[in-house]
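So the structure is just underneath, and the comments pick up after that.
Removed from the display is one protein chain of the complex; every other protein chain stays in position.
A and B label the chains in the order they appear, each numbered from 1.
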Amino acid sequence: MTRVRVNRSRNIAIAIFLALVTVAIVALFVFLLAGKPIPVLETHGTIADQERTIIIITALLAAIVVVPVFAMLAIFAWRYRAGNSRAKYQPNMSGHRGLELLWWGIPCLIILVLGIITYVSTHNLDPYKQLPLAKGQTPVKVQVVALQWRWLFIYPGTQTASMNDLTIPVNTPIELSITADAPMNSFWIPALAGQVYAMSGMSTKLNLSADSVGTYNGVSSNISGSGFAAMSFKVHVVNSADYKSWVQQGAHSMSMLTYSDYEDIAKPSNDSTPRIYMLMDDNLFNDIINSYTSASPNQNGSMEMGN
Amino acid sequence: MSDLIRVVDAEQATRNERKALGFWIYIMTDCVLFATLFATYAVLHGNVFGGPAGKDIFNLPFVLAETLILLTSSFTMGLATIMAAKGNRHQAYTWLAATFILGFSFLMMEISEFGSLIIDGNGPSRSAFLSSFFTLVGTHGLHITVGLLWILVMLWRFYKHGLKKQDLHRLSLLALFWHFLDVIWIFIFTIVYLMGSLS
Partner (left out) sequence: MNNLREIIFGRLTWQAFQHDPIMGGAGVFMVVALLAIMGYVTYKHKWGWLWRNWFTSLDPKKIGAMYLIVAFIMLLRGLADALMMRGQQALASGANGYLSADHFQQVFTAHGSIMIFFVAMGIVFGVINLIVPLQIGARDVAFPKLNSISFWLFAAGMIIINAPLIAGEFSTAGWLAYPPLSELQYSPGVGVDYWIWSLQIAGIGSLISSINFVVTIFKMRAPGMTLMKMPIFVWSVLGSMVLVMFAFPILTATLGMLSLGRLLGMHFFTAGGGGDAMMYVNLIWAWGHPEVYILVLPAFGIFSEVVPVFSKKKLFGYTSMVWAIAIITLLSFTVWLHHFFTMGAGADVNTFFGIMTMIIAIPTGVKVFNWIFTMWRGRVQFTTAMWWFIAFVVSFTLGGVAGVMMSVPPADFQFHNSLFLVAHFHTMIIGGVVFGAFAGFNYWFPKFFGFKLNERIGRWSVFMWVLGFLLAFTPLYILGFMGATRRLDHYDASLGWQGLFIVAAVGVGLILVGIGLQLLQVGVSIWQRKQSLDTSGDPWDGRTLEWSLPNPPAEYNFAVIPTVTERDAFWVAKHNNAQPSTDYEPIVVPENSGLGAVVGSLALVFGLAIVWHIWWLVIVTLVGVILALIISLTRDEMYTVITTDEIKQIEAAREGAAA
């Protein structure tokens, strides 16, 4: 009799210990997270908002399977432990058609729901899809070039280009065309929209729209050489008046950007200082792409990925 | 003692059975390898990058001759297998030697084709199209080379030991390999040369 009691109090001690460890770990994470930015969840753009919603929905749907799994694991482990002779014991039971049908069936249903969500959301949030425009609104087009290891932003139709500084107007659809004059990179602004690869010799697209004024972080999320970790840039979301005055700055900039100037700044560099240039060559973006696609540059049209 | 012979005979028979299945599986993995190279060729064949396209460099009559030679070699390989099975050592030896000569001619023709392309400055580093062309056709050529080596070894075995039971089994695997290379070549001929010359 005494032995049983000893075991029981030991089990209780273990349970309390494990509970304390869990609480301590959770407390630690809460403490470490306090006041820190969590851009994937604290979103500031229409695309990232919807992506967050999908993340939450899928997690909840998956929980439908996970919670019973954990519950059963704990309950069965406890109830059918070797020492518990009161529990039923059926050593030759080799299956149960109904139960198995249940766990082939329920996940199938969940996947059906998830599949529909996937179909709809993938088409809705296709990075190539243009965002709806308000009346009289025109989208802002920006061309993005990943360099080693900096980002060049070209504002076609204006005289402005900038390095490591993406300035865009708030509540306006932005159309980004993205390429690389470097190893493959991935263009990611977590608070505004999910990422798209930047690859040489072709252009990918990303449509996004920011819904509040502020400064956000953008990065390359794909390894592209030794300076890759420093390949971050700031995204300044400003109101339309500020945007207009910003975009004028290029015209007054002292540094000009022709193709030959470009070849200079395209050399590998870790200098991440934001700069602004007077864009002299409106065809620069296409020329950069063409330098990879044709034997002699500046001849053929560019190649586009996807739609 | 007879007990031992019985056991060893049975062991040899089951080993041959395993080898046959294993060899078929190997052939299948080789198919996957060629499928990968074919897929690569399909993706890259248009990327000539200022260099020649297929129709500019393929000499169809030449390749047709290559094809016929390889097809004939498959036929002679078949004859060699049949003759060996019949126990006709001399015939088996002759047909196998014929297969070698045909296979070797095929290989030489391929090498001369590659050589003239390279001399004209259309080597494998010229463009993605040429890289994928040389690699696909060259991988087949490499297999042919291995096959030729294998034929040589078989000829040597036949010459030295006559038609031993184990060698007959080896010959059947060699024949399988050779016919497989023939099939691959037919795909190369159709997809690379014929379709390349037409487009």
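Note that in this section a contact is a pair of C-beta atoms (placed from the backbone, for glycine too) under 8 Å apart; a residue touches a chain by one contact, two chains touch by 3 or more.
Predicted, not measured: the structure shown is a model, and the values here were computed from it.
Here the missing chain is touched by one residue of A:81, A:135 or A:267, and it is A:81. For the options A:23, A:66 or A:251, the residue in contact with the chain missing from this view is A:66. One chain is missing from the display, and on chain A it is touched by residues 21, 25, 28-29, 31-33, 35-41, 48, 50-52, 54-55, 58-59, 61-63, 65-66, 69-70, 72-73, 76-77, 80-82, 87-96, 99-100, 103-104, 107-108, 111, 114-115, 117-119, 121-129, 183-184, 186, 188, 190-191, 193-197, 199-201, 204-205, 217, 219-230, 232, 291-292, 305-307.
Annotation for chain B: contacts to the undisplayed chain at residues 3-4, 7-8, 11-12, 14-15, 17-19, 21-22, 25-26, 28-30, 32-33, 36-37, 39-40, 43-44, 47-49, 124-125, 127-129, 131-132, 134-135, 149, 153, 157, 166.
By definition in this document, only the chains that are shown with their structure count from here on.
Here the spacing of chain A and chain B, counted between their Cα centres, is 49 Å. Those residues of chain B that touch chain A in the complex are listed here as 49-51. Put simply, chain A touches chain B in their complex at residues 294-296.
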